[in-house]
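All protein chains of the complex are present and in place, except for one that has been dropped.
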Amino acid sequence: MIQLFRVSKYFGVIAALKDATIRIRKGEFVFVTGPSGAGKTTLLRLMFGAEKPTEGQILINGINLGRVGGSRLDFLRRQIGFVFQDFKLLHRRTVLQNVALASEVGGEKWTTTRKKTHQLLRAVGLTAKEHAYPLELSGGEQQRVAIARAMVNDPLILLADEPTGNLDPEITRDIMILFRSINLRGTTVVVATHNKELLRNTDQRVLFLQNGMIHE
Amino acid sequence: MIQLFRVSKYFGVIAALKDATIRIRKGEFVFVTGPSGAGKTTLLRLMFGAEKPTEGQILINGINLGRVGGSRLDFLRRQIGFVFQDFKLLHRRTVLQNVALASEVGGEKWTTTRKKTHQLLRAVGLTAKEHAYPLELSGGEQQRVAIARAMVNDPLILLADEPTGNLDPEITRDIMILFRSINLRGTTVVVATHNKELLRNTDQRVLFLQNGMIHE
Amino acid sequence: MRLWLYYFKHAFESILGNRLIYFISTGTISISLLLFAAFVLISANFNNWAKSWEKSLSLSVYLENGTDAQEKDEIAKAIERVDGAEIKAFISKEKALKDLAETLGSQVGLLEGLTKNPLPASYEVIFRNRELSREELKNIKKSLEKVKGVDEVQYSEQWLERIEGFIYFSRILGLIVGGLLCLAVLFIVTNTIKLAIYARREEIEICKLVGATDWFVKIPFLLEGAIQGIFGALIALSVLFFSYSMFRVRTIQLFGLPVMDVTFLNAGQYVLVVFLGLTLGLLGSFVAIGRFFKF
Partner (left out) sequence: MRLWLYYFKHAFESILGNRLIYFISTGTISISLLLFAAFVLISANFNNWAKSWEKSLSLSVYLENGTDAQEKDEIAKAIERVDGAEIKAFISKEKALKDLAETLGSQVGLLEGLTKNPLPASYEVIFRNRELSREELKNIKKSLEKVKGVDEVQYSEQWLERIEGFIYFSRILGLIVGGLLCLAVLFIVTNTIKLAIYARREEIEICKLVGATDWFVKIPFLLEGAIQGIFGALIALSVLFFSYSMFRVRTIQLFGLPVMDVTFLNAGQYVLVVFLGLTLGLLGSFVAIGRFFKF
């Protein structure tokens, strides 16, 4: 599903990721962890095609990200849900519109969009806030909007970057259950996190990053 | 130092804070915790004068925030450090400039500014990144810039909103030690957090918020 | 179809959501188009006026001494056969002498010594609904001079040259100013839209990140640009019409001679300005948005 061959990413002289070779199978649930600045976000953004690798090849679902661009990349992205560390919500659109956007972008039928949007907002506990604007939400609420948006398309792959940094332990547990359930329905899930708690109670695969180097 | 008398804050019909009466003494170290959307950020922003209370009175250092405005409020803010949940860094300025800004704003001598800035960037472990721009930093690095900025003025009061949401456990410990040390030098510190870990190993005062209601 | 509805809905929502930006940029578009429309108004009126001036050209057809009534009629007919020509007056020998005396004013003493009237009778001819080049005038002169009883045909070469020179010069100046204005308007509008979109570049970035195709992102911006352009044009036209009605100079005496009728823009010019607004809005958005597409 996701394959990286000897991928490196340099920002100037800074090596955010060094010579990483990773293979994640369809339906897997993988945690990525490591200290601040280790390269977790960079790794996830590379898998998403939001950064181009300096060296190496990345294959998503058999498609080489280095060779794809334009509308093919757009199409691929619609099959990948991404929870951004800084949320990346549209400030001028309501919670509902933000979540629906990801669905409308793929030309989804309006009724389907509405159904899925409501269903996900309920799952993250934001039904009451659906007409609020992101800047009127608390940090944790914004994070949950980002999570709902990433899942509204029933993506093949879900990449979540520190998805529980602003959430309390109870909601964190709920969100992890949500991720587990989408994973059980076949979605490959990659979660980058610092949260030792999450890693402690899991039997999932954990990638450990340090200074851009991967340790399994 | 910080006194709230029957303070309520409504956003439309939503009560972010209800009838809160709190007294925090000079030199205290207080945690504020509670589930997502409980009103932690609102409470801290009220103490900072960034929101006006719907009802009640807030006294900071003996000054009634409801009666103060303009340059007096600016002056007060220079004595309060705030770590924003969403960092609020200037994207067009480097890390160094961002931290220095908070010091320059008070008309601090340039040499003092430089010394303090370097010292704090060392303390949060970002000396190597001082000429980077915020968008070139990882989430945790940005958060540490925000922390450094809040402390550069040796504030009388430090208000930190979820200051470790994007930090790994090791750096979290370092930051908490930093907070403790500034606290020992006389600064009143209020930290809003979800992190159960922080609360577990502490003998400090903890305010528990739920649905805008305070429980000590 | 459904998709277009969606785009329109979003364009309007976005205009509402970004009221301030749209208010500012539509204002700038209006002002720019106002300048342009005012220019069109002034030059259209100038053109009318220049034409009417050209029309006010007149010929004098001098008759030989001793032409009889029948010959006079023949000449009048010959004149009226010329396309657009119309006889304004017949000036008899006596009238000609009286006119001359008036023109001479204090030098009228000049005429005292006259033993006979040396002035010829003449027809004053004007041209209606026709612009004449110097070449055509020459031909008319020649052909009329062949008619029996006609002594000479005269028109004021010098006066004509001056007017033609002036009109020509003004048209060149108008073209330069108009061209400059067009460029300026294009530049200002594009820049304004660029700034407006710059303020919203994050939106574009986020839409691209959730997998929107380029056109899905661009079309609402283009629609918003078009709407702004049309609105801007309508506002400009309203302001112009309003000030036109306010001042209502309407009729201007210029050079004593020709009477200038200040008219408002005609339907074609209306459409031109609106179309220009639309084009500017669309083009401006298109150029502007290109800058922010490197994701």
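Labels for the chains are A, B and C, by order of writing; each one numbers its residues from 1.
As a working rule, a contact is a pair of C-beta atoms (placed from the backbone, for glycine too) under 8 Å apart; a residue touches a chain by one contact, two chains touch by 3 or more.
On a predicted model such as this, the values are computed, not experimentally measured, just so you know.
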>> Touch partners of the unshown chain, restricted to the chains that are shown, please.
In response: B, C
> Which one, C:44, C:126, C:181 or C:234, makes contact with the chain that was left out?
Replying inline: C:181
> For the chain left off this view, which of B:15, B:101, B:199 or B:213 is in contact with it?
Replying inline: B:101
> Looking at B:9, B:40 or B:77, which makes contact with the chain not pictured?
Replying inline: B:77
> Considering the entire assembly, which residues of chain B contact the chain that has been omitted?
Replying inline: 50, 70-71, 74-80, 82, 84, 88-93, 101-102, 104-107, 110, 149
> When the complex is taken as a whole, what residues of chain C touch the one chain not shown?
Replying inline: 20-21, 24-25, 27-28, 31-32, 34-35, 38, 42, 62, 100, 106-107, 109-110, 112-116, 118-120, 152, 154, 158, 161-162, 165-166, 169, 173, 177, 180-181, 184, 187-188, 191-192, 194-196, 198-199, 252-257, 291
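Note that in this section only the chains that are shown with their structure count from here on.
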>> Among all chains, whose Cα centre is located farthest from the one for chain C?
In response: B
>> Which chain is most central here if centres come from C-alpha coordinates alone?
In response: A
> So, what's the distance in Å between the C-alpha centres of chain C and chain A?
Replying inline: 62
> With chain centres defined as C-alpha means, what is the inter-centre distance between chain B and chain C in Å?
Replying inline: 67
